[in-house]
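For this depiction, one protein chain was excluded, whereas all remaining protein chains were kept in their positions.
== chain A ==
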Amino acid sequence: MVKELDKVDVVTIGAGWTGGIVAAETSKEGLKVKSLERGGYRDTNDYQHVHDELKYAQRYELMQDTSIETLTFRNSRDERALPVRRLGSFLPGSGRGGAGTHWNGQTDRYMAYDFEIKSMTEERYGKEKLAEDSGLRYRDWGITFDEMEKYYDKFEKTAGVSGEENPLGEKRSSPYPNPPMIKTKTLKMFEKAAQELDLHPIMMPSSNMSQSYENPDGETLNPCQYCAFCERFACEYDAKATPDVTVLKTAEKTGNYEIRYHSNVTEIVTDENDDKKVTGVKFIDTETREEFFQPADVVVLTSFLFNNYKLLRVSDIGEQYNPETEKGTLGSNYCYQTGLGATGFFDEQFNTFMGAGALGMIADDYNGDNFDHEDLDFIHGGSIHFVQTGSRPILTNTTRKDTPAWGEEFKKESINNFTRTLEVYTMAHTGPHRDHYLDLDETYKDAFGNPQVMLTYNWTEQDNARNKYLTEKCAEIVEQMGAKHIDVDNDDLGNYDIVPYQSTNISGGTPMGTDPENSVVNTWLQHWDRDNLFVAGSSTFVHNSGNNPTGTVGAIAYRCAEGVIKYHKDNQRLED
């Protein structure tokens, strides 16, 4: 028996950054809001002993439990997809705050070029540059950077971003709310080397606090202690902006908001009498196994990328993308990033074990279209990063490429190198491709009997060329920094491997746009086929840029919230 609950104005599926932002903004407007979160409650009191590399970084304490739900994966359509039994390449979160609890806090903006990549590339280089013959499917997002700027600004103020003006960045409406973090010795080495090579390094925009900060909603964040346990961990100091300590608290203070935990949504229900509307969502209480129906005026899908896709698909909302015919949109535009670089080996010891998730410098000289691609066989690029997130001993065992992976030589070198290697790497764009998409798996099921999501993905020739170009730029910087030996990740990328961690920066599956023929939601994040259904998150990206995506995720969520409020007032489609 499905129990029906009291109706709310807005229900969000998930209580991470996107759900939290939508909840904060709509509850402040007086709407009654509920978030259904599949994971449990957790707060700063749960992180008093979080400096445990094995538990959090190796055993994924804060991450999605794949025994309940995972995905299947294959490189190409002619392969059999098999389940991701253990997380690897990316790490979706679960519980209050979602992946926003264990992120590093690197908070970039995307470039004007990203939002208009097709028009701007065509205008500068001609249509052939878009390489449609190779299967790439570039298009504009339907929204411009200038339209997005105020949402970026709002997110940066909520998250208390510490940063400085980027000479290669787009125009800002106001400065970062906090000054940059501390520039350490190794950051200065990178800065000097990059400047000597005529690049424009800046301190990385960081949601780790450079000082005490009260955000516009009145939430307080404390100064970062540079303790080096950020990525894959939660912050015990409230010094990293997370949904838990910002937007979720803001929403809760209004008295109009409730999070229901252990509530796994299994279906978005379409109105029997009006197929342009949804009536609410079905969910399972994972503690009691009871089934509920939560009616709502507006449903906002704010879970991680895979679940945003999956809930639409299992609810039969929208048309599945088919790579043969290229018809349908749901599941299309799945993109990732490459994150390789060059490692420099030094004699000198550095304090590599100190740091913070977003303590670093970046240079955008080889990002977007900031450099000439006329003679290059790829478009876009990537930001060059030098970060001091803090090395930890289990995961950091750097050796030269030709050193054995175990035994005496390995031990000697990996121990010696722990404090004597520095890496410069890129975070690089990948473009949407005809053959890269999400579908449902026909064989493997999740713990609730629903099909697992199936991912088909591989690197392209452009990704290879871009990676080679960028990693060699990284090597130039490392050389300039004075390394005595350099290993460069400029080999062929081979097939995309789901096992080693690369980054949790995945995108697409429910892309935005101005045309229902090639997008799932409009640029207000409103679903084309259901007026009162919105989708927010990196799933709505049209491609993945060469910067960290969380800033854009936050900006999109603020725009979505504005759309939800407008819709709730006028009950109109928002693109009109």
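Following the convention adopted for this analysis, a contact is a pair of C-beta atoms (placed from the backbone, for glycine too) under 8 Å apart; a residue touches a chain by one contact, two chains touch by 3 or more; residues count from 1.
As a convention for this text, contacts and distances are computed from a predicted model.
**Q** Between "NADH-quinone oxidoreductase subunit K", "4Fe-4S dicluster domain-containing protein", "Na(+)/H(+) antiporter subunit C" or "Gluconate 2-dehydrogenase subunit 3", choose the name on the UniProt record of the chain that's been left out.
**A** In UniProt, the chain excluded from the picture bears the name "Gluconate 2-dehydrogenase subunit 3".
**Q** Would you indicate which residue among A:P83, A:G135 or A:P451 is in contact with the undisplayed chain?
**A** A:P83
**Q** Of A:V245, A:L340, A:I379 or A:I506, which sits in contact with the chain we cannot see?
**A** Within the whole complex, the residue contacting the unshown chain is A:V245.
**Q** Touch as defined at the start, partner being the missing chain; which of A:F145, A:Y321, A:Y496 or A:F541 qualifies?
**A** Of these options, the touching residue for the absent chain is A:Y496.
**Q** Please give every residue of chain A in contact with the chain that is not shown.
**A** Missing-chain contacts on chain A: residues 43-49, 51-54, 58-60, 65-67, 70, 73-75, 79-80, 82-86, 88, 182, 184-185, 212, 220, 222-228, 236-238, 245, 348-351, 353-355, 391-394, 397, 405-408, 411-412, 415, 418-419, 443-445, 495-499.
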